[in-house]
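One structure below.
The block that comes next holds subunit A.
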Amino acid sequence: MSEPQHIEVEYLARVEGEAGFRIVLDSQPDIELRIFEPPRFFEGFLVGRKYHEVGDIVSRICGICPVSHMTTAIQAIEKAMGIQVSEQTVLLRKIFSLSQIAASHLIHLYMLAMPDYYGFPGVVQMIPGHKPHLDRLIRMKEAMNGLTALIGGRALHPVTNVPGGFTHIPRPEDFASVLKEIKAIRKDAEQAVRDIAALEVPDFHSDSVYVALYDETEYATNQGRIVSTSGLDISVDQYPDFFVESQVHYAYAKQTVLEGGTPIMVGALARLNIKFDKLQQKTRDLAADVGFAVPDCNPFHNNLAQALEVFDAIERCIQLIESHAFRDEEFKVEIRGGEGGSATEAPRGLLYHWYCIDRRGVVEKANLVTPTSHNFLNIEKDLKQLVAENRKQDREAIRLLCEKTVRAYDPCFSCSVH
Partner candidate 1 sequence: MNPLEPRRALVREKIQENRETYSLTLSLADHDHFSYRPGQFNMLGLPGMGEAPFSFSSLHLERGRFTHTIREAGSLTRSICQLAAGDILSIRGPYGNEWPLEKAKGRHLIIVGGGIGIAPLRPVIRHALGNGEEYGRLYFLLGARTEDDLLFREEFEKLTAGRDGTLLMTVDRGEKKELSHIREGLVTALLDEIDVDPEESITFTCGPELMMRFVARQLIQMGQDPYDIFVSMERRMKCGIAHCGHCQIGAMYVCKDGPIFPYGDIKRFADTML
Partner candidate 2 sequence: MGTGKRIGIFKYSSCAGCQFQLFYFQHYVLETIQAVDIVYCKMLQSGGEEDGPFDLALIEGAITEQWQADQLKRIRERSELLAPIGSCAVCGGVPAIKNTAHELDAQRRVYEDISVVHSLKAHPVDHYVRVDGYVRGCPPGVRDLAELVKSLLLNKTPRFLDYSVCVECKLEEAICVLVAYQEPCMGPVTNAGCGALCPSRGRACYGCWGPMKDANAKALADRFERMGLGREEIYRRFTEFGEPTVEWKPGQVKP
């Protein structure tokens, strides 16, 4: 019997963070997604830090979704310390998150994923032939980053979002000028959906369980129940009872699965599969127009799902901003001990933070579960299935297919190892 054949990708380019993978090409293919992004031990060193530092610190888990980590942590801390926030704060945080989800999706779509489909090593090589795409990207990104920065002070590692509320509320005239820019990219967003829909993706059916936050009244971002396509329907507080995190020997990231070992998929595609009906009518029409319908079990369609979410987020931001008169607010935080968790929809899917705070406001315990941990086992599951289905192809083709698959999940290894 000959040795089983391996494919080793030491380094996966164009993803956020550091990972490679190893594929054993056997009748029973085996996959190891090797996440060697060095651990920074956030859960370790958050112990001993004061409650007000946590948002600023965890924002540094990820340079692409800082708003999500920050907001999730702050909500968890507010829960632990029994802090009530105003309706305006809830609303602002929603806009804040949506703006970041859109910007993050855009980077993934254009700079990380798209070169695959055009056959380029990276976006730089795309500049000469595909300038309109990139100009569109920049226009959209600038507008959405502008909104994040308006609310947060800066788009990356914002500063105004703190336990209790926002330290600064933008002036109406500043909202107005950003609003103008966002309205100007509506057409771009629609075009982006059409462009992505036109890309040819592998035909692949993955039997996955999808998980997302769900709310009766809206397309949930920062609040809601945790719901799955396998019938799970729990409150955020119940999260620890239903999700299990475990360490694997070849990765610094942990794998998180449903109680009982079921791998899950979170993220844009999961969200659409669970709450497509909560999207705005316009978005649903556009989806129908480009031939997207739920349930959709092809992970490569995660890209299209992201594009639709960008379109939806832009419309929602416009509505939310226009529906509210923003005012300066005062808030005061009383230091109290307690425990609390919070779950939000980060760009890449369900994000969970949990803290135990002592009576001086100092963190005693922390637990953070990121979208990529949630997706980890599902990515491996999909890769195995793909390799099995494509065993006949040459190794290079298999490698490329696998890379594409991993990228379709838009994994974030910086988040996953934190």
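Everything that follows uses one rule, which is that contacts are C-beta pairs under 8 Å (C-beta built on N, C-alpha and C of every residue); 3 or more make two chains touch, one makes a residue touch a chain; residues count from 1.
How were these picked? Simply put, all candidates are chains of the complex that A comes from, given by their letters.
Bear in mind the structure is a predicted one, so any value in this text is a computation, not a measurement.
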{"item": "Touch assignment for subunit A within the complex, options 1 or 2", "value": "2"}
{"item": "Residues of subunit A defined as touching candidate 2 within the complex", "value": "11, 13-18, 38-45, 47-50, 53, 56-57, 60-64, 66, 107, 111, 115, 121-125, 127, 131, 134-135, 138, 141-142, 145, 153-154, 156-157, 159-160, 162, 167-168, 247, 249, 252, 414"}
